[in-house]
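Removed: one protein chain of the complex. Kept in place: all other protein chains.
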Amino acid sequence: MKMLNLIKKYGTLIGFFGIIIFFTINLPSTFLTAKNFINISQQISMLAVVAFTMTVVMVMNDFDLSVGSMASLAGIVAAVLFSMGYPIWIGILAALFVGIIGGLFNGFLVSIIGILPFVATLGTLTMFSGFAFLISGGRTIFGRDIPSEFSSFARSGIEISSLDLKIPFLSILALLLLFIVWFILEQTTYGRRLYAIGGNAEASYLAGIKVKQLRLSAFALTGVGAAIAGLMYSSRVASSNPTQGSGLMLEAIAAVFLGMTMSEEGEPRVLYTLLGVLILGVLDNGLTQMNVDSYIREVLVGFIVILAVAFSSITKKRN
Amino acid sequence: MKMLNLIKKYGTLIGFFGIIIFFTINLPSTFLTAKNFINISQQISMLAVVAFTMTVVMVMNDFDLSVGSMASLAGIVAAVLFSMGYPIWIGILAALFVGIIGGLFNGFLVSIIGILPFVATLGTLTMFSGFAFLISGGRTIFGRDIPSEFSSFARSGIEISSLDLKIPFLSILALLLLFIVWFILEQTTYGRRLYAIGGNAEASYLAGIKVKQLRLSAFALTGVGAAIAGLMYSSRVASSNPTQGSGLMLEAIAAVFLGMTMSEEGEPRVLYTLLGVLILGVLDNGLTQMNVDSYIREVLVGFIVILAVAFSSITKKRN
Amino acid sequence: MKKLELLNLTKSFSNFKALSNVSIELLSGETHALMGENGAGKTTLIKVLAGILKPDQMTMKIDNNIQNIYSSIQSKNLGFNFIHQELNIVSYLSVAENMFLNHPYPKKYKTIIDWNKIYKLSSNALKELGVTHINVKKKCAKLSTGDQMLVKIASCLIKTDTTPSLYVFDEPTAALTLQESEKLFKVINNLKKRGAIILYVSHRMNEILEISDKVTVLRDGIKVLTDKTSELSKEKIIRSMVGKDLSDNFPERTGNINENIVIDVNNVHTKYIRNINFKIKAGEVLGIAGLSNSGQREIFNMLMGVDNIAKGKISFMDQKYEPTSPSDAWKKLISFVPRERRKEALMLKMSVKSNTITPHYSKLSKFFFLANKKQENLITNNFSKKVQLKYENMDQSIYQLSGGNQQKVVFSRALASNPKLLLLDEPTRGVDVGAKLDIYNLIIQLTKNGCGIVLNSSDLSEIMGMCDKILILKDHEQYKILENFKINSQDVLANFYESKKQ
Partner (left out) sequence: SKAWAEKVTVITPYLAQPGTQMYVEGFKNEASKKGWDLNIIDTKGDVAEVISRIEDAVNQKVDGIVINVDPSQIAAGLEVAAAANIPVVGMDSGADPLLVTNVTSNGYAMAAETSVYVANRIEGKGNVVMFVFDAFPPVQIRGVIADAVFGNFPDINVMDRITPDVQDGGIADSRAKMEALLAANPEAGSIAAVWAAWDQPAIGAMQAIEAAGRSNEGIVIVGIDANPQARDAISQGGNFEASIAQDFVGIGSATANAIDRAMSGEEIKSKVIYVPTVLITSANVGD
């Protein structure tokens, strides 16, 4: 019984440390190094941003399936403006604006019209993706169209010369967003109200919480997060492609769920989401270094998510 | 008030006829022809099969996100066996078997372990896809590896010489599956029980329905449906590709939701799912014939799904 | 605020009048008890005050000034505080945060939450209740129901800019232990001394007599009594709650109790109840009574195979009976009418027919799996007639029926297998007088046919009017069985209200 409870509580965490120890033993000189972890932090930065802001809606028991398309769309919007000769800041602002509008539209459908988040964001997923193709003409926008100041952002960072390390700007940006989301969710009345809605919408309503407005705005936040991730992606690959974000949605949701297995009552918490993202990123990095087939990695990831959830308190067996 | 209720009840259907009339006017000689509709029926046959069997789990208020991966996996399993020289029937049986096992695994996770369908099938989506890549080595299996008897199935049909028409086998197979699913859901006590579970799982349990076993078996059915669709797909393109099914899941779910907007109490019904699939297929066909950008089509599809759901009785405004 | 008056309050749900023309005057420094049977309209009145329900008609006066309530926020701003009947706890938030659910969080530098202040304010509020054992940083999920209730109560004591003037408690002690209740009473006394208005709802007679200054009794949405507590007695209150013509409500029991034993429950324990011992003969009605949440639900769970039997044994129709799921029970011809019909019995969006035949599909099938539509229609028709269901056709969705008729569908479902044992958990809840009578007649008919019946009801008159013997539960344990001929209302009430005190 005690054993089982321990697994329930710390299973995912123990698993995470197990993975780290495994890689450290098998890759003695290259895995557990500052450089490698900086690498990982940069590789996961885009997924992390989406997962962090996805946490915001999942706190209310909602979903946003459209984040991947939104990331693609935002990247395309910026790139098209760049290619038309607009300055970088205009491209970025426009992309963020698209993120807000798209997010508000999701929120409107979910909270005002009352469509299930699953259906509403399934619809907008298709719409945003269509827009991304439409605006770009299906093309990848690359080369001279992308200003080098924009793409060099993803390649630069803060040098710590004493340690011969460079902290990439992408990682710093992800950290910043982690802090913002953490601050919003854990340190503001707004965030605490979101948790109340997720925990017991009826109680929240009875306590006079403005459920509709809060849901609306939370979706807007998630939209902006997706747009930022799209910009980061475009900067990293110095190009924009109308399908670039398509892998983000499922992975972000998986990361939040992995995180939820670590929290006390199975509620989403952004710091645990970070751990969820890290698990996915470390697996990717370590298995690549061990020359493990990338397909086995995929099977493993699915299996680990299922295992973590099965043993956690999110899963309630009916007696 | 009356008007609104009419729209609520028949909105999607009216919209469907509107679309048909629109295309008939704009494509006078080529749209509303037997030949074109036979074409459409063949083009949508794979999506239809997945959507029909997806209806089975959605009747219980569940989801299966893994159908796309399962379709890919089943196609790959068959093709790999073909390429190893096994006869066609073994390849097909093995693919169906994989469908059942995968479906049962989903059912096990959802009903015995108690994981939310969303999370469980998100995990198996990743796993099945990984297996498909693993087994195929990431390759498309094609050419001489695919027996011509297998691929000619999708190119053949029943000739109706008097009308100079050929009813494709793929369409016939989809119709057969429609009949089977319709029969199971509407004519057997098994199907009635699934609806009861969807109506109120707790009440069904207390009324003596074996909720766990039924959920388990329903997921198995959905798995088999996905496997059949995968085989159909492989036959149609005379090849198997580890990502071939990836577009199916979201479209199938969208089709079921479109169908739900037409049923009286917003419950999924397989005949309405057929209409949902038809709406998607007709849009594809008609807009392509009108040379409308495929991207605009995508935006339209998303918008139509949202519109249909927003006006239907699935959506309840809270006061 | 010195005086709060509600005048001519009427509230109906569709055609059903939950409150008609109720007027009530609440004074500062007074604890006003609101009493009445289940469904009398107490909670409805409270929800109107809280701005959650919109009344059909009402005039509210605060210190003789007319005041309207349009929303829960407005009600809060008037300084009204509520402990609602359903425990509205967000279990994964901390105790402190639950207490701040309806208050703005204090801020540092106007931006970040001042957690220290929150913890301090909330533990102070708890201290005011005399509660020191609850760590305000703990998650509410970790607390007992009683502690959660204390948290909710304490949250009304949090100091904010509007000074609270009205405290409304809807059955706060239902889940509390004796000591916890005593603490609460002290707090209420404190509040009273400070000039607050207290509106207090409870089914527990002793505490009403102990702490209230005035009592108002509602019956079927009508005010039947308001008086000083000192002028009242327990008997008088009960009589006005239940109504004088109590006995007229119940049809004559005819037919004999057969000597054949339908079910013999021999010292059974489950995870949740202990020492259950009873026999039911063919045609006999066993009543179950006790304070709410004393194990009533768990008895049904045991009989239906929802909870497994841990100790003891049951024999049913002279055979060993060890159900592991409700489907076992239905197969043996044990039928069940669950307590909460919307949650536990009905598929609201499905038809009368589907709802009637849900447990009987296997019996009605052709070739084991084909749905037999003819039989389904026949059964639905027959049993709908039998329960005198008012409906348009059997394909009509259930939610279109009135509450009473919904309950009749649940009954016709239970009868459709011609059960040997019928389990009824609060079968007349939210059902009007006419439908009630229909249900009672059905029960009597069944007993004539030799069906055994287990009837749980928190409506005491129903238990007394319908049962041959009464099993009294106390703290999830069988307390005693009262045989019919000895039963009078005073006896039962004594067991009810006082058993816990001993």
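A, B and C label the chains in the order they appear, each numbered from 1.
Just so we're on the same page, a residue touches a chain if its C-beta (ideal position, glycine included) is under 8 Å from a C-beta of that chain, and two chains touch if they have at least 3 such contacts.
None of these values were measured; they are calculated from a predicted model.
Asks: By the document's own contact criterion, which visible chains does the hidden chain reach in the full complex?
Replies: A, B
Asks: Since one chain has been left out of the picture, which residues of chain A touch it in the full complex?
Replies: Where chain A meets the chain not shown: residues 27, 30, 33, 35-36, 39, 42-43, 46, 137-140, 142-143, 151, 154-155, 233, 236-239, 241-244, 247, 284-285, 288-289, 291, 294-295.
Asks: Tell me which stretches of chain B touch the chain missing from the display.
Replies: 27, 29-31, 33, 35-36, 39, 43, 133, 138-140, 142-144, 155, 233, 236-239, 241-247, 284-285, 288-291, 294
Basically, only the chains that are shown with their structure count from here on.
Asks: Classify the inter-chain contact topology: is it line, ring, star, complete, or other?
Replies: Shape of the chain contacts: complete, all pairs touching.
Asks: Given the two chain pairs B-C and A-C, which is bridged by the higher number of C-beta pairs in contact?
Replies: It is B-C, judged by the count of C-beta pairs in contact.
Asks: Compute the distance, rounded to whole Å, between the mean C-alpha positions of chain A and chain B.
Replies: Roughly 29 Å separates the two chain centres.
Asks: Where in chain A do residues touch two or more of the other chains?
Replies: none
Asks: Which residues of chain C touch chain B in their complex?
Replies: By the definition above, chain C touches chain B via 304, 306, 325-327, 329-331, 336, 338, 343-350, 354, 358-359, 361-362, 364-365, 369-371, 397, 413.
Asks: In the complex, go through chain A and note every residue touching chain C.
Replies: Going through chain A, the ones touching chain C are 183, 187-189, 192, 195-196, 199-200, 202-209, 264-267, 319.
Asks: Show me the residue ranges of chain A that touch chain B in the complex, using the header's touch definition.
Replies: Listed in rising order, the residues of chain A that touch chain B are 63, 109, 113-116, 118-120, 122-131, 133-134, 138, 250, 253-254, 257, 293-303, 305-306, 309-310, 314-318.
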